[in-house]
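Incomplete set of chains, arranged as in the complex.
Naming follows writing order (A, B, C and D), and every chain is counted from residue 1.
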Amino acid sequence: MEQRFVMKCGGSTLAALPASFFEDLKGLQERDVKPVIVHGGGPAISETLTKLGIESEFVNGLRKTSDEVLDVVEMVLAGRINKEIVRKIQQSGAKSIGLSGVDGKLIGAKPVANSAEIGFVGDVTDVNVAIIEGIMGMGYIPVIAPIGIDAAGQRYNINADTAAGAVASQLGVERMIVVTDVPGIMKTIDGVKQVLPIVTVEEINAMIASGEIYGGMIPKVRAAIQCIQGNVREVIIVNGDEPGVLSKAVLESGIGTRIVQA
Amino acid sequence: MEQRFVMKCGGSTLAALPASFFEDLKGLQERDVKPVIVHGGGPAISETLTKLGIESEFVNGLRKTSDEVLDVVEMVLAGRINKEIVRKIQQSGAKSIGLSGVDGKLIGAKPVANSAEIGFVGDVTDVNVAIIEGIMGMGYIPVIAPIGIDAAGQRYNINADTAAGAVASQLGVERMIVVTDVPGIMKTIDGVKQVLPIVTVEEINAMIASGEIYGGMIPKVRAAIQCIQGNVREVIIVNGDEPGVLSKAVLESGIGTRIVQA
Amino acid sequence: MEQRFVMKCGGSTLAALPASFFEDLKGLQERDVKPVIVHGGGPAISETLTKLGIESEFVNGLRKTSDEVLDVVEMVLAGRINKEIVRKIQQSGAKSIGLSGVDGKLIGAKPVANSAEIGFVGDVTDVNVAIIEGIMGMGYIPVIAPIGIDAAGQRYNINADTAAGAVASQLGVERMIVVTDVPGIMKTIDGVKQVLPIVTVEEINAMIASGEIYGGMIPKVRAAIQCIQGNVREVIIVNGDEPGVLSKAVLESGIGTRIVQA
Amino acid sequence: MEQRFVMKCGGSTLAALPASFFEDLKGLQERDVKPVIVHGGGPAISETLTKLGIESEFVNGLRKTSDEVLDVVEMVLAGRINKEIVRKIQQSGAKSIGLSGVDGKLIGAKPVANSAEIGFVGDVTDVNVAIIEGIMGMGYIPVIAPIGIDAAGQRYNINADTAAGAVASQLGVERMIVVTDVPGIMKTIDGVKQVLPIVTVEEINAMIASGEIYGGMIPKVRAAIQCIQGNVREVIIVNGDEPGVLSKAVLESGIGTRIVQA
């Protein structure tokens, strides 16, 4: 039976994914599991902005997306990161086509509420599912760069987690995978520090409040939670470095931490 | 009756194309004429290389494509120029999806004969026509960035004229359109300087030898001739600035200069 | 009989002028025809600003000339483009001396009306003709960079067309030559697209309104019209690429398009 | 009783250390525990090299340290990272003085065996312990940038792990702390993924071979092992993000993973 899944990869995770990850992906495609990938690209964008000498303001930790910054965001996401993933997938033997949310108006968008402050950042208004299904129907894994576009043709920088959640929800996918560089959410139980197999959003908030989740782990779990929207009921945080991680997450169970709505 | 055509746009031409050009394109799509666009991007690539401080060697007037240069070529062609064309087409109301020759191994390639000298520049070995037809079948105008890929996953910079000719030939298209910033090839007849309606490749070579074609016009006609290969029998040089130019070239006749094989 | 003429070359035209152009110029000097050249330099200025990382604002398509931008404009116009033309002329065997409008207060200037918006851009108030005639009297072709200066010693960026028209008018020259990369103004007559030999300013405005002159040709004819001022009665638009173009324009007739006042 | 410890912080870890880390450090100083800090600075060095447009070659994944690169390495390590740590320590109320290995010839060095390939990279030949003890005796926490110097006055880039191990060994310290962004070394035991409290170097090598330690964890444990030299018998890998981590590592036990020689 055909099985679809949506996977989100952060920009800093992507560069470090081992060849085994892509071989695992190919194995899934052969077993008629159909993946859709939505990717970020933060570090490569920052690096290119620096090299081009474009200064960008930060508002509450978010980069303000001016028109000049947006040009670079699109160029790096759609022209560099997107094609790099497509080539890595193809090198494993699987077939893939990369798209930007602008292509065929794949990701419809509108300005976020505080766009006056942070510039051309968008919320997803609709997903052109027909294109994704068309590409899958032709036998290719769609790889999507999170740029949105509105009716007037204005582009927007879309948070990769938000975009992945919207794509998954519109495709009717209930369980998403978020690929990171940590094995899951950890807790000390009976003096042993260990990975939690399942946790609710509410428990996560309690663990952040108590200090059990701290430091750099906080934005990671928050990003994962952001994927849970619409039809998406749960998100599995996994470590992309771990051999066979996708097969284990999609076909088996007991890897990473499943975050569930309630 | 469905009618296909392949159009090639140079990088310096693209930036200056007026809105009327894209409206004309939309009119064609509505009349069931199916365009495929292959584009260049030279000036934007040079500009980005300069901004990034990447020096590139020139060999006989051709930029040597090192790995570092290739990264920029792909990023600018597939992430900036390609998406800019897609957006301009969509703004006219037509539907479009942009692809790189790497996506789905659309443009198979191998190193050119003098690759030792000029780096990762490629010749086209095959075109994955199924993808182009799939995209057209879904109702979208394919816009193709001329990056090629070989079996080992190595990318190549492909001359846009060569790529356009190969795509047209594999699609079985006999007449291509090359969009430029000149009205065609000119000649003084009876004291009046005028645009030639039709000319053979042989006549062009004679006009270059006699000085009737001179200066910056020489590379333009040479580029057009390069499109004539395989099934492609003739190429029309037109001025993209001219209102209604595509309709006139595809549906009527008497615009620009038709270059024919013999 | 001594014959003077003033010629204006745009910055993008200059880089592409063939050796034949300068040999033609030398032939004229030998026949006691005395040329004065006023040049632009836009693309080289933009390129240098980019390389130096100086961002410049655009107001209605015009670059705002801040003090920092003006330093670069002067350095590139007077130190690079001006000397490059002098060397090319000398390489043909003719004799030439390059000057900036600042030298000997050659081009007196005042701020333009909207200088608050666009910075140090100037209108010409007077031309120190004695210097131009002194240089010509010594047997050298004057090549002039369009920088102006006011009584207080402030420099101004002057539009090259305006400067060329003012220099020609003060020298009492009635017919100027504007060197471009197009063969003249084109019109379709009896189904044949051809170069118009003569046209009035009024007819040009009508052709722009009707769409017969379109796209990139519009700024070219507008620049030429800007040269018609004071004693200057007509301007010939020619293609600098064309062999023997200057001799044909100055001594014969029937090349390019003559634009006349009425 | 006075107790000394040596702590090594990698460059990417440092930027992210929370205020709690430095308060913990101050608490230790008040309890007469005397810390010595040796730091890295890789990402800030790379960022500054990029901003300065200095290209650096990589040999087997190591940056070749040319004279030009060494100037930046010293400037960033001794002038930026070192002083940033000193200020963060002082902001917690503790007292600190920063030194480079060049100051008072604190870190004597010689070229590494393959210096022909990788440039000015050094091995430690001796540590001027008197300076470290002098600074500690005056009541300040020494913070050391790993630049070495030989008898001829030549500087060398020293690996921070090697430098930290040498400093600890010469101070007669047996247990070092390596601050990272992971909780320790993990293993799945009885289906639960957990942090190992203690592990030998030999066991680590077996876990790398078996794939239990994979990906980005491999360089982290290798760096920790590099600290074990001379008098240093064991190294504790801890997560600097974790509240109270230093006190727990120095005064208690049961945090992170202890790596022991045999």
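Convention: a residue touches a chain if its C-beta (ideal position, glycine included) is under 8 Å from a C-beta of that chain, and two chains touch if they have at least 3 such contacts.
From a predicted model like this one, the values you see are computed outputs, not experimental measurements.
Enquirer: So 4 chains are in place, but how many copies does the full assembly in this file really have?
Expert: Total copy number for the complex in this file: 6.
Here is the rule we use: only the chains that are shown with their structure count from here on.
Enquirer: What's the farthest chain from chain B if centres are computed as the mean of the Cα atoms?
Expert: Taking each chain's C-alpha mean as its centre, the farthest from chain B is D.
Enquirer: Rounded to a whole Å, what is the gap between the Cα centroids of chain A and chain C?
Expert: Averaging C-alpha atoms per chain gives centres 55 Å apart.
Enquirer: How many Å are there between the centre of chain C and the centre of chain D, using C-alpha atoms for each centre?
Expert: From the centre of chain C to the centre of chain D is 65 Å.
Enquirer: Touching two or more other chains, which residues of chain B qualify?
Expert: 51, 53, in rising order.
Enquirer: So which chains actually touch one another? I want all the pairs, not just one.
Expert: Once each pair is checked, the touching ones are A-B, A-D, B-C.
Enquirer: Write out the stretch or stretches of chain B touching chain A in their complex.
Expert: By the definition above, chain B touches chain A via 51-53, 71, 74-80, 82-83, 86-87, 90-91, 95-100, 102-105, 130-131, 134, 138, 140, 147, 149, 153, 155.
Enquirer: Any idea which chain A residues touch chain D in the complex?
Expert: For this pair, the touching residues of chain A are 16, 18, 47, 50-51, 181, 183-184, 186, 191-195, 211, 214-217, 239, 241-243, 254.
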